[in-house]
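Here the complex is missing one protein chain, while the rest keep their positions.
Presenting chain A:
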Amino acid sequence: MMESLTASLKRGFGHTTFREGQQAALTALEQHQDTLAVLPTGAGKTLIYQLYGYRHAGCVLIVSPLLALMTDQVNRMRVAGFRRVAAITSLTSYAERQVILAHFADYQFLFLSPEMLAQPTMLAQVQQLRLSLLVIDEAHCIVQWGPDFRPEYLLLGAIRERLARPLTLMLTATADSATQHEIAKQLRTTPQIITESIDRPNIFLDVEAVANDAEKRERLLQLVSQLVFPGVVYFSSKQLASDMAQWLQEQTGLPIAAYHAGLSSEDRFKIQQQFMAGELAVICATSAFGMGIDKNDIRYVIHYHLPTDLGSYAQEMGRAGRDGQQSLAVLLSAPGDERLPLTLMEANRPDDTTIQRFYAHPQAFDSDDPGIALLTFYYQHGISLAAVQTLFTRREQERHHALAQMLAYAREPDCLRDRWLTAFGQADSTHTAKCCAPAKVPLDLAALGLKRTVQPAVNPVTLDWRARLETLFLSNN
């Protein structure tokens, strides 16, 4: 007889208790039930498939749409002692791919991007494997239209059939009931659904209304100057993240750095490690930051721009206060802030005329354009013009609806938390002074215990280079 889940947890991972949701999902999987787990960021979703893989022979195949996340996850699992782990994405070099394929059957955990898995030769290789579990990470990407959207996710239902319907775990941090239903439909299964309250009671929610950009910048400076750190400020552009990091550093004298996809991998590594080590007070980031960061003591998350939907907002601000201590999520809001996400949405979406012209002469278009690349994909997979038009129209409506919800949050007069949770079908009506501060309510940092009282220490003494080399290589014991 197999040992209990708790015994495996202790033996394999050194923990004694599961977090909410983990045990329910694992129990369902052990009963060979396909499972859709809607668990908030930081709830330890990865442990579910790691523990399952630990308990069962064969390979756990994880499909993830985010390349950076996959590489990070592989690194993390190696650090944690899993040796037979590999990832193949479009960024994997040919030589590297050959090495992995040569040992394909030996891996315990394989990460594949959806476009890799959709390739017939790769799929044929995967069909040879003995799969113990198929994991669809960020499963909401099946229905969500956005920068993360991978049309290949729409093929996953068919791919799953080709793999003889292996036991499947769908993971997401953000899915309302319509999204849950759609995920199940696309993957052609009737999963057991595990949800958990998405509320984060220790994060105080705050919306700060400002009149214009200049005022917004001043308010940001005030907050960063007064708040207990570490904190994260999210921006919608790489350039602004870099510029503001420099400006804030000059203004406050605090160690602040930018983090975005435009940095070299070496710089991203260093900034991330500096932040983890407590050497940085604030990170000015784009949405590229956060996936794979497990820093528990982030005290605040500020959004400088309006996010495109409440789901991604919750995911980003939810990086605050994983340690359960009082934390803060601020949304800076100026009139007209919705214009930027609207423009981005329109730029990403081919209009009706373009769709019609494309279907008439598909060869005449440049597939470097992301919208056209998407159309090409649909065309090649035999999806009709009418179906594509419906698809785009529906997605556009969804996006507008999502943005409207985000705006409603920014403009909410009474309780931000209630507004947020209601959007995800988890109403909450216990507003207290410790809950939130909508736009018209002033923010009291001292009352939250988040006002900085001690001056930050000046920069650490810079060692002479010989001394620095010695601390690198010589251990004191």
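By our rule, a contact is a pair of C-beta atoms (placed from the backbone, for glycine too) under 8 Å apart; a residue touches a chain by one contact, two chains touch by 3 or more; residues count from 1.
FYI, contacts and distances are computed from a predicted model.
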Should one name the undisplayed chain from "ABC transporter permease", "Exporter of polyketide antibiotics", "Xanthine dehydrogenase family protein subunit M" or "Helicase Helix-turn-helix domain-containing protein" using UniProt, the answer is "Helicase Helix-turn-helix domain-containing protein"
Of A:E115, A:D176 or A:D267, the one touching the omitted chain in the full complex: A:D267
Among A:S8, A:Q33, A:T71 or A:Q389, which one is in touch with the chain left out? A:T71
Sort through A:S4, A:S90, A:Q455 or A:S475 and give me the one touching the missing partner chain. A:S475
One chain isn't shown here. Among A:S4, A:T17, A:S93 or A:T121, which residue touches it? A:S93
Spell out the interface residues on chain A facing the chain that's missing from view. 71, 75-76, 78-80, 93, 95-96, 99, 249, 257, 263, 265-271, 273-274, 276-277, 279, 462, 464-466, 468-475
